[in-house]
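First, the structure itself, so that you have it in front of you.
Yeah, one chain of the complex is gone here, protein chain that is, but the others are all in their spots.
A, B and C label the chains in the order they appear, each numbered from 1.
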Amino acid sequence: MSALLEVQDLVKRFPLGGTRKTVQAVNGVEFTIDRGETLALVGESGSGKTTIGRCVTGLIEPTAGTISFDGKPMGRGRDIRSKGLRGRIQFVFQEPAESLDPRQRIGETLGEPLRYLGVTRADRERRVLDVARRLGLADSTLDQFPAELSAGQQQRVGIGRAVITDPELIVLDEPTSALDPTARAEIVDLLIRLQREFGTAYLFISHDLSTVRFLSHRVAVLYLGTIVEQAAAEALFARPLHPYSVGLLASVLLPNPRLKPSSAVTLEGEIPSPIDLPPGCSLAGRCPFVGERCRTTRPPPTAVGPAHYVSCFHHERVAALDRTVDHFARFQQESNRLLSVGADGN
Amino acid sequence: MTVGTRFGSDAAAPATRVDAPWRRRLRFFFAVLRARPSFAVGYAIVGSVILVAVLAPWIAPFDPLKADPSVYLLPPGGRHLLGTDGAGMDILSRILYAPRVDLTIAVLGTLVSALAGGAIGAIVGYYEGQRAWRRALSATVMRSADVLQAFPVFVFAIALVAVFGQSVRSIVIAIAFVNVPIYLRLMRSQVLSIRQLRYVEAAYVAGASDLAILWRHIIPNAIAPLVAQLSINIGWSVLLTAGLSFVGAGVVAPTPEWGSMIAMGFQNVVTGQWWPSVFPGIALGLTVFGFALVGASIEVLADPARRRILSGSMA
Amino acid sequence: MMPLVRYIARRIVFVVPQLFGIVLVSFFLVKLIPGDPAVMMLGPTASAQSLAELRDKMGFTKPLLEQLTHYLADVARGDLGTSWQTTRPVTEDLFQRFPATLELVTFGLLLAIAIGFPLGVAAARLKRGVTRKVADYYGLLAGALPDFWLALVLIYVFYTVLGWIPAPLGRIDMAILPPPTISGSLVIDSLLAGDWEALRSSLGHLALPVLTLGLINAGPILKMTQSMTERTLSSDFVRYAEMCGLPRRVVLRQAVRAALPSVVTIISVLYGFLIGGAVLVEIVFSWGGAGQYAVQGVLNADLNPVLGFVVFSAVLSLVTYLIVDLIYFALDPRLRA
Partner (left out) sequence: MVAAPILDISDLWVSFPAYRAEPVRALKGVDLAIPPGEFIGLVGESGSGKTTLARAAMGLVPPPGIIERGQVLFNGRNMGQIEDEARRAVLGRELAMVIANPRAELNPVVPVGRQISNIVFYHLSVSRAEADRRALEMLRAVRIPDAERRFAAYPHELSGGMAQRVVIAIALACTPKLVISDDATSGLDVTVQTQVLDLLKTMVAEKGASALFITRDIAITAHYCSRIAVIFAGEIVELAPVATFFERPAHPYSITLLAAFSHSPELRLRWTRPPEVDAAPIPAGGCAFAARCVRRRERCLAEAPLLRPLAGGRSVRCHFPVDESVT
């Protein structure tokens, strides 16, 4: 049966005020998400990951390309608010404080999506209580205002509001990057548990590789509006094949002085502005493997393994990098040793 | 194993309502008045002006309309505390009756313009920049607001009064008409910024209709600055009404109204009798000052950031 | 400076429809003013037949649309019709009267800036203390006083009691011959002509009205300067400047510099408002300005002066807004993206 969400050749350009130039945010992106699966969109600023998330939820109208949900294309006649789709796709935002109406009590905010599904008041209150408990929020929180909650609690309410309509897909736009490390870990555990219980698919947008690695089934690496590499999570983290994926993975700082970030692939310079994109591969200016072809033609996605695509002419040379770039396995081993001792107070 | 089920629903005691939120807000409001005496002065002035307007018949020493030529232009003091004007009417009584006219005109005028301006501003602000015809609608409305505001306000008001005839009703219409662009612009800019906030987008994604979004999320968060402007605007409208009467285009004599009283006393000032013009001016100035203070306090209390600074400094 | 030229072009394109809108609205508005101009002109005793003739000549009987197109053509040619009160073309009247209003408003606003701006900056810097209290109360009080009332009080104090200034009747002493008009401002013209007598008298007459407008309008300027400077003083980049140990005066200068655009805006809004708004002060001082001329027009249903004045002041305020935008453009590099 067809995938839950299918995005074909999605393009989005924003007009730049006062001039004819445009910001090329998304330049032809394709991916699918199956039921209960988590696809992570990984990229840095200007990669277009947030724009894609907002196109999928109908907050922004795409310039070109089609987005189909549950087999049927979304568009003018069938958008996120129409009867058939209402409540089936939800959104969780990055800034916890800004995603809650300051003048509305928590209980009211949690139950609001049910109002638009015509759920009766009694049912609403029951489901709000149930979700609040599932999120680990005390019942008294329901009478409080957002300003009285911690960032972690606010984010839980944001997630609760999304989960309460039992949606098939939740788009999460960097839900953890505004939180402290301990709160971030709690939210990630919560998301995994909710997915296991409700079977909700996630489109998880983030620039934080360690969180992505932990909770996603498949990963798509985005650079300046194009997917440069897409694969199953373990495959990508074990053997990244695009120079940008390698560079991204190499610059992750792990909390262990002995695991230095590797300098196998260092991406020099800055991310160019998405206003006037270079013709060829957009990484050409920063890539150590750059060749003549890279500057002129855009490398097409080529299959290099089971559902593993990479858009780079030199991906064999990247594959040939013998030094493993990824110390994560060793870090996980060290961290398990360290955490398994002392919790019981001896 | 879900964290949620670790404790049952009955275990949690229902949250006792220690302090109803409105009682907490009221206590905070009075604490603010103690901390900022100027706000207290503002509410005191506005309160007493309204009180005076209501109780005028009982507290005014003379009938405001009785002209007794035998006692014209008496200086202040004696039976006529603030003296009498050129027509022999008691100035104090007329000052006490005046807010009935001045305030009704100003309050009605600004309320009408706030409601009209606010509503149009909200619709224009919400639909601006979206589908084609909505963008055209908001552009025309904004350009006509520019046209309205390019008019010289005072002459425009006089012209309106001339068109609708010299009555209280037409002054109210003039004031409403002149103030509409202020609220329209204020509400539009509020709505434009609020509609992009995340919680509005969350409601959109959850399937809320435009009306539900406007009514439940945008307007409640956009109201506060409007109320602050309302208070300042009432004061300004009282000034405008007095100005209209001064040039003879406002409230017709002998109805007691501060502006026309000042106008009637105008010739006497040059020849030394200052009181028929000066006292009504003081009453008018004080009232407008009161409303300005009230407006300033609402501006501070309505803005969460400034409220936190205020409560910090009150500790 | 390509962006600047494009910016001006876009602004000017906006002005044309606005002007057209103003003329349109004021035309229909004035047409609604009750009272038959013909009767006003010939007096109630005139015969019906001569009234009809006059109406025909003035074109009042033609359908409204035709009158409008006729009127628009005239305005385009700069002909704003004649005022039956002064029996002279309205354009001529306005050119003769507008300089009086502009002189009054300009000097008044300059005084308001001289009072409001420094006081506003000082108030923003001092959290407590006398100046802060004075500034807070002055800001609110000045905006609350009716300007025509303050004018009367000043006349009583400085003329009736102290006698320091000449009688509040017009812009210059009756006995003195006004200097040749070059700029339209008596003060400047008498300076240019070196006529000290006329200068002394025009300054004397100008003193009180300018003081009135200055004291009243210093309020809003002070409040805006204070609130904007306070906001920039507590902004991130000023806090960072403190952290870098920049001297106090440099930090303050940067804060005021960043607050300038909003202060310029309030001044331009006030200028646009006062052109029509200073009429009350004009009446108290029988200044003979354009505002007074328009008010007489409305009260006596003499339509052309009202229309002429509205169009004139609209053009003036649109021009001031354009100038303000340009100043904004110069002050804030972020607009020159």
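The criterion applied here is as follows: a contact is a pair of C-beta atoms (placed from the backbone, for glycine too) under 8 Å apart; a residue touches a chain by one contact, two chains touch by 3 or more.
Because the structure is predicted, anything quoted here is derived from the model rather than measured.
> So which shown chains sit in contact with the chain we cannot see?
A, B, C
> Would you mind spotting which of A:V11, A:I271, A:V290 or A:L321 touches the chain that isn't drawn?
A:I271
> Which is it among C:F20, C:W196 or C:F237 that touches the chain not included here?
For the chain that is not drawn, the touching residue is C:F237.
> Considering the whole complex, which of A:A3, A:I60, A:L117 or A:I192 touches the chain not shown?
Residue touching the chain left out of view: A:I192.
> What is the set of subunit B residues that contact the non-displayed chain in the whole complex?
So the residues of subunit B touching the unseen chain are 3, 6-7, 11-13, 28, 31, 311-315.
> Of the residues in subunit C, which ones touch the absent chain?
Given the touch definition above, subunit C has residues 236-237, 239-248, 250, 254, 257-258, 331-334, 337 touching the missing chain.
> With the missing chain put back, which residues of subunit A would touch it? List them for me.
Residues of subunit A in touch with the missing chain: 44-45, 136, 138, 151, 180-186, 189, 192, 207, 209-210, 213-214, 247-248, 251-258, 260-261, 267, 269-271, 273, 331-332, 335-336, 338-346.
As a working rule, only the chains that are shown with their structure count from here on.
> By mean C-alpha coordinates, which chain is most distant from subunit B?
A
> Averaging over Cα atoms per chain, report the distance between subunit A and subunit B in Å.
Each chain's C-alpha centroid was found; their separation is 49 Å.
> Can you work out the whole-Å distance between the CA centroids of subunit B and subunit C?
Inter-chain centre distance comes to 25 Å.
> Where in subunit A do residues touch at least two different other chains?
Residues: none.
> So in the complex, which bits of subunit B are touching subunit A?
These residues of subunit B touch subunit A: 2-5, 7, 9, 12, 14-15, 197-199, 201-209, 212, 216-217, 220-221, 304.
> Can you list the subunit A residues touching subunit B in their complex?
Interface residues on subunit A, with respect to subunit B: 57-59, 80-81, 86-87, 89-91, 93, 95, 98-104, 109, 112-113, 115-117, 129, 133-136, 138-140, 143, 147, 158, 161, 165, 190, 193, 197.
> Touching subunit C in the complex: which residues of subunit B?
Within the complex, subunit B contacts subunit C at residues 38, 143-144, 146-148, 150-156, 158-160, 162-163, 165, 235-236, 239, 242-243, 246-249, 259, 262, 265-266, 269-272, 274, 277-278, 280-281, 284-289, 292-293, 296.
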